[in-house]
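Note that one protein chain of the assembly has been removed; the remaining protein chains are unaltered in position.
Moving on, here comes chain A:
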Amino acid sequence: MTSLQHGAPPSPSPGSPDGAGPRPPGPRERARARRSEMLSKLDTRTSPYLFITPFFLLFGVFGLFPLLYTVWVSLHDWSLIGGNEGFTGLDNYVRLVGDEKFWNALYNTLGIFVIAVVPQLLLALLLADTLNRRIRFANLFRMTLILPYITSIAALAIVFSVVFGGEQFGLINQLLTALGLDPIAWQGDRYWSWAAIATMIDWRWTGYNALIYLAAMQSIPKDVYEAADLDGASRMRQFAQITVPLLRPTIIFTVIISTIGQMQLFTEPTIFGTNGYGGGNQGQFQTVMMLVFQETFDYQNFGYAAAVSWVLFLIVVVMGLINVWLTSRIKGAE
């Protein structure tokens, strides 16, 4: 408190009625000073914890607790109406291992993930390289890249579903017919349906990833390229042997983010389909998350849905660890 008076001499202390200069503090002032010192100590001690409490409290209740409670629910026979109907041990997991629908959903999820993410990241790299030049309207083109990213997923999934459409009426099938080709069964055929869904995903995310790569490319020191120029390396070689290796951390980052996101794929295939969470009449594009919804809402089987969720969580964790392991191996090899 004394330092306070030194620090702010012009403001008259409210404690001294006359407001005249420094004066030996009386017992009352001293008591007040002690009290405010204690208060300020209490403030500096507890405030940090008070400030971070809302975050950890809300995350704990609505994030961490449900995730952990999934394990508990998955060990029970638990229905929407009846609630907890008894402990069943690993029964739900035993059922899962033998459940063709689960393996089908996992196959679809992984398949769509691969055919969406691989071209997406390659295209994003090329786009970023294209933008990493002296061009007119650079800002306009950068803005174009994130336009799809900011739109509503559900709304655009509806639009794309109509673009792919049924056997005859979709724009793409009409284009194919006009070109003298056969229309494609976008809904009926498993792999074409994957392609349609992957297109929706890539439309949204390619530009976003390109922007991330562009930022990373711009932070590569220019003299690296100058040295390569002097050595007579072609543009293609520079891209393959300088740009891509230097971008590796960024690329791995985007792969991990895409993995976490795409393993939970739900919105696009749900809207694309016309049979709720079924993912096509044969389940040809039902993802794991759609299966969780189907078990929860159509069959009201919370316990089994929780078991599927938990296995999905473990798969995401394992894929993340594989990514990290690959990263460190690549680093070690260098």
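Here are some notes:
Assume contacts are C-beta pairs under 8 Å (C-beta built on N, C-alpha and C of every residue); 3 or more make two chains touch, one makes a residue touch a chain; residues count from 1.
One rule holds in what follows: contacts and distances are computed from a predicted model.
Set against the options "Cytochrome bc1 complex Rieske iron-sulfur subunit", "Carbohydrate ABC transporter permease", "Zn-ribbon domain-containing OB-fold protein" or "RNA polymerase sigma-70 factor, ECF subfamily", the UniProt name belonging to the omitted chain is "Carbohydrate ABC transporter permease".
Listed residues A:V118, A:L147 or A:A240: the one in touch with the omitted chain is A:L147. Annotation: of A:Y93, A:W192 or A:Y208, A:Y208 touches the absent chain (contact as defined above). When the omitted chain is restored, the residue from A:L156, A:I184, A:A198 or A:V255 that touches it is A:L156. Here one chain is not drawn; of A:Q174, A:Q241, A:Q282 or A:S328, the residue touching it is A:Q174. Although one chain is not displayed, chain A still touches it through residues 3-4, 7-8, 40, 43-45, 47-49, 51-52, 54-56, 58-59, 61-70, 72-73, 126-127, 130-136, 138-139, 141-148, 150-156, 158-163, 165, 169-171, 174-175, 178, 203, 207-208, 211-216, 218-219, 222, 225-226, 229, 235, 249-250, 253, 260, 263-264, 266-267, 270-271, 274, 276, 289, 292-293, 296-297, 302, 305-306, 309-310, 312-313, 316, 320.
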